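Missing here is one protein chain; the remaining ones are kept as they sit in the complex.
Up next is chain A:
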């Protein structure tokens, strides 16, 4: 059944046209590279440099999706590395951030606002600014060319935004629930585990998704600088393998990019199920 439209949601025909035109322009802008990338992956290499250029592939095929595994045999390993690093980073971030966000949301302690401010300040530095000191640090600890070297900076740079996100979510959970649990004899950790965690699940999911994506995106810079071994290289670094001495195998590169993103998409799709709203319905009178 269609919900009756509210007066505030009612638009005239020209407003509707304007809205959809705006959406169209925006989506075109955002999605065009993906569409073009996909079309390139379907074309044989010779067609890519034909003149005049054609966007629609002539007798296109998924051939590149097969040959990409042949021309770069280690590609599966790169996907695994990316996936592995992001999963570990997300897990570590969640383990550290959930109790931290709960503490920031609930307890009053000296310096809590300063600490939060400091976390925000860390976020203002991009990883790139700190690459050289980090490199020296990694070298003196002998951690270069390990998974560890990619994972630890990744965790460090993703924690601040995760704390801010989750703290805001947890502050919206009524304080009376903590008090009721306290009166019933529950410890802080019991309350966190049995009461706060289940209610904060949508917030935690958002944090998990942003952390996973963030880690997928940012591992490139750390992998490039702190790692020179192919077996630890994640996807973005691995894609360089398609840049040959003579030529770049564009169609396979594009195919590889899409295949590489797939695991992340699947994870996000899976996590999305937990993004349900209204979990706190019935907790307190609103």
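Assume a residue touches a chain if its C-beta (ideal position, glycine included) is under 8 Å from a C-beta of that chain, and two chains touch if they have at least 3 such contacts; residues count from 1.
Definition applied: contacts and distances are computed from a predicted model.
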### Message
Considering only the chain that is not displayed, what protein name does its UniProt record carry among "Acetyl-CoA C-acetyltransferase", "Amidohydrolase family protein", "Multiple sugar transport system ATP-binding protein" or "Probable glycine dehydrogenase (decarboxylating) subunit 1"?
### Response
"Multiple sugar transport system ATP-binding protein"
#### Entry: Selected residue (touches chain absent from view) among A:15, A:36 or A:179
A:179
### Query
What residues on chain A make contact with the chain left out of this view?
174, 176-177, 179-186, 190, 194-195, 198-199, 278-285
